[in-house]
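Just one protein chain is left out here, and the rest sit where they should.
Take a look at chain A:
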């Protein structure tokens, strides 16, 4: 099966629509992508205290994201080593022990088995090898507060995997001197569409105006002097399937671009903030942090968008045509209440299931998925925009960032297909 057609001579890039609807492809994605790539599990500030835990679904697994008694963050498989029942049933909380209700086996918050009824029925060395402890994901690594797991014990390190993407995560995190924190109320929603469509959509500036015209109408009514929405900037491939678009922000940014919907006091706060950024990082980097948006996709399923607010979203396919999405809001620690409310108002105006934009994205993705019923006769998606300029010169409104996702995806899935042919 040909997954992509990458034709530099014709400046044409095509993606086979079967990858959005085929169950066999999904099985390969589960084996080769969701079992081998680094997957975002959460932000370290979600479990700040010892004993704090949160249940997480990552890569289709049920995990328990926990700060254990020794201060280490662990990702435990939320399944009893005895018969397999889900051990922890609360979504979040703080606990020293987790107890499976089925036969009452109990585990410390690092997963160690500490008790079960009817001990005399088991040999003394029953758990000497630790096989009766709740199993932890062996690979859990963090980059500047963003925590990832990898189900492949032999995977390269997270830092190596993120590679050039680190620079852009740094630009997001550096807006705060005290680090970023995840807000409560992670948005749990879904889209009736293939997961890869959301990876594309999250770094797609080309759709901005036609899909989100109503949002821009509202912004322009709020601020008659709103810069002509040019969305000028660059699209950059970051390697390993990661990519970014970085472009001038037409709207107010809580760090630190003022807009007339905010009062004059706030203007002064923002000027000070910008000044402080300049002291810390010099003028050029301060400008990037304050006045530019970044939409980052970390292959395969993490998006960090530093736009009118900062959101991280991760998503996972339960079937080719359905994904579960988790949407986070991130903000500088210690932000004033007024500033935080302005930030959250910015967020909710555009983002999330109740925003003025995200539901329209959701609709676009669902209409794509519905129309892939025509795949037998109409086979290819076109992702060519900007190729004619040369990939080094891609604009933010081009599609290089998607091509870079697909090129990496293609390498992984083609290898999987070839392996199978070799076995036959």
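Quick notes on this one:
Quick note on the criterion: contacts are C-beta pairs under 8 Å (C-beta built on N, C-alpha and C of every residue); 3 or more make two chains touch, one makes a residue touch a chain; residues count from 1.
Operating definition for what follows: contacts and distances are computed from a predicted model.
Its record in UniProt calls the unshown chain "Aromatic-ring-hydroxylating dioxygenase subunit beta", which is the match among "RNA polymerase sigma factor", "Spermidine/putrescine transport system substrate-binding protein", "Aromatic-ring-hydroxylating dioxygenase subunit beta" or "Transcriptional regulator, GntR family". The missing chain, though absent from the display, is touched by one residue of A:25, A:47, A:100 or A:191; that residue is A:191. The hidden chain makes contact, of the residues A:16, A:314 or A:362, with A:362. Which of A:5, A:21, A:62 or A:211 touches the hidden chain is settled by the complete complex: it is A:211.
Contact with the undisplayed chain is limited, among A:58, A:75 or A:329, to A:329.
Of the residues in chain A, those that touch the hidden partner chain are 91, 183-192, 211, 213-214, 217-218, 322, 324, 327-329, 337, 340-341, 344-345, 347-349, 352-354, 356, 358-360, 362-364, 366, 370.
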